[in-house]
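Every protein chain but one is kept in place in this view of the complex.
The first chain written gets the first letter, and so on, giving A, B and C; residue counts start at 1 in each chain.
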Amino acid sequence: SDQEAAFEARIDADGRIEPQDWMPEAYRKTLVRQISQHAHSEIVGMLPEGNWISRAPSLKRKAILIAKVQDEGGHGLYLYSAAETLGTSRDQMLEGLHSGKAKYSSIFNYPTLNWADVGVIGWLVDGAAIMNQIPLCRCSYGPYSRAMIRVCKEESFHQRQGYEALLVMMQGTEAQKAMVQDAVNRLWWKCLAMFGPPDSDSPHSAQGMRWGIKRISNDELRQKFIDATVPQAKVLGVTLPDPDLKWNEERQHHDYGQIDWQEFWNTVEGNGPCNKERLATRVKAHNDGQWVRDAALAYTRKQQQRAQKEAA
Amino acid sequence: SDQEAAFEARIDADGRIEPQDWMPEAYRKTLVRQISQHAHSEIVGMLPEGNWISRAPSLKRKAILIAKVQDEGGHGLYLYSAAETLGTSRDQMLEGLHSGKAKYSSIFNYPTLNWADVGVIGWLVDGAAIMNQIPLCRCSYGPYSRAMIRVCKEESFHQRQGYEALLVMMQGTEAQKAMVQDAVNRLWWKCLAMFGPPDSDSPHSAQGMRWGIKRISNDELRQKFIDATVPQAKVLGVTLPDPDLKWNEERQHHDYGQIDWQEFWNTVEGNGPCNKERLATRVKAHNDGQWVRDAALAYTRKQQQRAQKEAA
Amino acid sequence: MNAPVDYILHLADNAVVLGQRNAEWCGHGPILEEDIALANVSLDHIGQARLLYQLAATRMGGDATEDKLAYFRDETQFRNYTLLELPHNGPLVGYAVSDRDYATTIVRNFLYGALMVLVWDALEKSPDADLAAIAAKSLKEARYHLHHAADWVVRFGDGTEESHKRAQAAVDHLFPYTEEFWTSSAAEDAAVAAGAGADVRSLRAAWDAIVNETLAEATLVRPQVRGYVPEGKHGRHSEHLGYLLGEMQGLARAHPGATW
Partner (left out) sequence: MNAPVDYILHLADNAVVLGQRNAEWCGHGPILEEDIALANVSLDHIGQARLLYQLAATRMGGDATEDKLAYFRDETQFRNYTLLELPHNGPLVGYAVSDRDYATTIVRNFLYGALMVLVWDALEKSPDADLAAIAAKSLKEARYHLHHAADWVVRFGDGTEESHKRAQAAVDHLFPYTEEFWTSSAAEDAAVAAGAGADVRSLRAAWDAIVNETLAEATLVRPQVRGYVPEGKHGRHSEHLGYLLGEMQGLARAHPGATW
């Protein structure tokens, strides 16, 4: 069709598709799935870090952490808005999350077990997320690409804050250093898995590349992340828990060990250490909040009726 | 009537009235009120001390405290049983507590604010309770008098334990000593009020004396308590927070200052610092436990039906 | 002409304790926008607390710091209103677990916010220039907090039957704790005497007006209050503050020499 041709031409020219533009159903569906999954990740991602707000060891760190978790809520908000431009309501998306149909980033199904986890999430988890997300700033769908520009900017700020917090801890007591190393040991491999399965096993990538929704392959991004992180770890003074990790002069990249994909899929399928807790917590918050949302709606309706009466 | 004469004769002879014996309605009512009030006090009294179980500073003290709070539950249990012999069910009594109709000892409407409160409750609150209760071991109603013998024995043990815990703290750090003094400061006057209003204002006493339900007046008991406590406080090394407290050679008793009866009545009437919390907590525990009690009942019925079917 | 340190600590403790409480909603709010709003309110309070503790620490000298004051003072040294340390539910003892009730959270923020717009407004004119500067910043925040909370009080009161019931229960539960606002404390008296503090009792009529107007719009009834008056600002708290501080201070205290 003409519409289809126009769409394809726009994509080929690296132009932006906007909400009012015609788009193929598959493109729309893929985007809704990806954007809502991303939004859910922001919302669920508030929980592992939120776990340490009440116990933050200084007021400065407490304020930074609250602000960070708040930013994640904000990201969720504008990602839900971006997805809504594709004709899916926030309620529909939440229903997908709460019923377990929609996914979110598996990294948030691991527990935060010491204060350094907060810093390591900033440094490594947000770092990996940024690697994944920067290409999306050039994504073909306008609202998503604009949302991602804002998200990436704030995430970079969080990453630097996380790294800075770890630097301070690594200059501190033995106990503080041990916390950082413990957190890195637990989270490193999970971060590498965040880039998704190896390119050889990755199902959606080809079409996503074609549509400019995905622009760099999983393995390429993973390699980029590792290469960027190794020198940062050295400066920090932590050991990345991979005996196979070393510079390959020939490839001009770091070699690295085997990721435990079985564990990854276990967690993706809902059987990680915290999947049930994270989801049940979101569902409970939503259900507990029903009366609040009902009240707001009822009040708005009453106000409208009163306004109509006065007008009449 | 003959019954009445027999009852009066038994009372006069300092004999015991038993459940199957005839008794005047007023006697029955007074006893139910007093025994259930006492049972409620045990149950509500579990809360202020229970507040410190999770935070007890040593495993030994934790075990002692759990055992003590458990004993209070036990006292509640046999006091409810004693009251049930008078034809009132535990459910009826709990309904009285939960609706606010029945009272419990006002002392439990004050908060426990540091660990020493646990020791001071043992030493002073249980001490005052024992003073009040020892005469009841000779109460005219058999089941109540027998229950009180058991209660008093265990309370004396608790009192010694509380005092011993304070002795250890008073030989400890400055912070520990300060905790003990702080707890004594907050609780001393409330304990004096536990003996009830001055004899001049005390409404039920005359009839209670006649029936052998009450045997010593409020003021006499209060004086006895003060005289017993002053030397204990000296050994402990704490100051009782009453500048007027001093030995009166002539009376051969200690003089003491004015009790704040307005504050006492405030609390009795439901407006003390913790009345609402204590009561709401009991109501919540009861309501939350409804499904458990329902399940037990349903299971018992099913078992009975099965037994009947097999028999048939 | 400077406000006494104890007075600044009273203001700081109020801010940090309520900041801590409001942050407990983070990730658990009834709607994403409220999750963000509550985090914002919390952040403002933590920010106020930091400035106030810093000011107090500077004036105390020695090795006092913002974090020493927030993390290494015991319960009896905290001078916050009892109202602010209560958990987000109805009247239940500290170790009776219960869900968070958003009505309680909002009504508390409303009752305290109505006070603080007046207190900061008065302190903005304090001759204690440092305190006046903090007040000027905090006043803007308090206005937003009050606005946010009052909006919801009205929605709850004039919303559904259930929201009305919950809001009225929260009002009934929390109102008695506001009596503490109007009692005197040595720190406040000294601040007023120095001409540097706000005389809270002189603000009572204005507070009543704000509160009564919103309650009326919300069709909620202001309860009669009598009996016990809380004494948190004298360091005698409810059973709840111990749990709150235990959680807040635990990690910092486990590493007394550490920098974070």
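As a working rule, a residue touches a chain if its C-beta (ideal position, glycine included) is under 8 Å from a C-beta of that chain, and two chains touch if they have at least 3 such contacts.
All values reported here derive from a predicted model rather than from experimental measurement.
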Which displayed chains the unshown chain touches: A, B, C
Residue of B:Ala9, B:Ala26, B:Ala63 or B:Ala206 in touch with the missing chain, whole complex considered: B:Ala63
Identified contact with the non-displayed chain, of B:Leu47, B:Leu124 or B:Ile213: B:Leu47
Residue touching the undisplayed chain, where the options are A:Arg10, A:His40 or A:Arg186: A:Arg186
Residue ranges of chain C at the interface with the undisplayed chain: 24, 27-28, 74, 87-88, 93, 95-100, 243, 246-247, 250-251, 253-254
Interface with the unshown chain - residue positions in chain B: 43, 46-47, 50, 53-63, 66-67, 69-70, 73-74, 76-77, 80, 115, 165, 168-169, 171-173, 175-176, 281, 284-285, 288-296, 298-299, 302
Positions on chain A where the hidden chain makes contact: 47-48, 50-51, 53-55, 111-114, 182, 186, 263, 266-267, 269-274, 276-281, 284-285
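Here is the rule we use: only the chains that are shown with their structure count from here on.
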Chain pair, most C-beta pairs within the contact cut-off: A-C
Distance from chain C to chain B - Cα centre to Cα centre, in angstrom: 36
Between chain A and chain B, centroid-to-centroid distance (C-alpha), Å: 57
Where chain A touches two or more other chains, by residue: none
